[in-house]
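Omission of a single protein chain aside, the complex is shown with its protein chains in their original locations.
Then we have chain A:
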Amino acid sequence: MKSVKLAVSAIAIVAATGTTAFARDNIQVAGSSTVLPYASIVAEAFGENFDYPTPVVESGGSSSGLKRFCEGVGENTIDVANASRKIKDKEIATCAENGVTDIMEVRIGYDGIVFASQKDGPAFDAFDPSDIYNALGAKVMKDGQLVDNTYAKWNEFNAALPDADIIAFIPGTKHGTREVFEEKVLEAGCEATGAMEAYVASGMDEKAAAKECMKVRTDGKAVDIDGDYTETLARIGSNPNGIGVFGLAFYENNTDKLKVATMSGVTPSTETIASGDYPVSRPLFFYVKKAHIGQIPGLKEYAEFFVSDDMAGADGPLAQYGLVSDPELAQTQEAVAAETTMNSGM
């Protein structure tokens, strides 16, 4: 009997702690796994330098982060969503429906997307978007005709490339990186090879043609990776001919295993991306719920600290890790200080 009483009282205690109101004192962040390393570096330094607890940063992808961001206002929803793409109008509408109306958009810098292969593998040193399109596009131009892609080796369409089987590991469709890959590489390559024109000539409008351009061949030469870059790295490690798509920061941490290819003749680096010479890059953002500023202690300080010169500046730890710092950082700092929201004229 005694043990039963004990158990009952234990349940009561747990239940009581469970139902008390939670005055949350830590910032909660979720979203893009590309932004996660940067956010964790900032969160750590924030916890060290301020009297607030270290913010909690979860990953899960831009879309799931924004979805949770838009669930509503209150202590049980996240304060900041990290995203490797801009918030979509549809998401803003969902947010508004749930009462999240004042959203601050903060651009933290740029991220480069690089093509890398095994260090000792074939000499994949230089690509153009057209090479990638010829290798991976669903349909390619051959003798002036748009035909199904049957290329098996890189040197079949570009003699400068090595005589190696085509096999590429590209980010899966749930990744924000995939969108950049499609827009900046496949679509550009599609236009350069003339496939785009052929699509339009066959009676499609531009939008439909662009959509066709982004289709990837489905005969197993282009492999979608739904996991993280570590998975891509493992696949490349076991496949000397493999080409992988990585974030610049990931490549820079694994230069002992990977060699990077230039794109349109430009070597990817923080400098070439900042100057805009390297074509495959994208801005990174985080979104702040303005309604939570003042409610969650330290939220505004966190946002300001994130974009401060100490963190996001050209010599800061984020740049050291691989973020391409934003030349217009000063404007972003002002906007954050003034709590400028998206609908108040940004």
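Details
Heads up, the rule we're going with is that a residue touches a chain if its C-beta (ideal position, glycine included) is under 8 Å from a C-beta of that chain, and two chains touch if they have at least 3 such contacts; residues count from 1.
Throughout what follows, contacts and distances are computed from a predicted model.
This figure omits one chain of the complex; the name its UniProt record holds, of "Quinol oxidase subunit 2", "Succinate dehydrogenase", "Transglutaminase-like enzyme, putative cysteine protease" or "Phosphate transport system permease protein PstA", is "Phosphate transport system permease protein PstA". Shown as candidates are A:F69, A:F124, A:F169 or A:F250; the residue that touches the absent chain is A:F250.
In the full complex, chain A touches the omitted chain through residues 1, 3-4, 7-8, 10-11, 14, 17-18, 22, 24, 26, 28, 30, 36-37, 39-41, 43-45, 47-49, 51, 53-54, 56-60, 75-76, 78, 119, 227-230, 249-250, 252-257, 259-260, 310, 317, 320-321.
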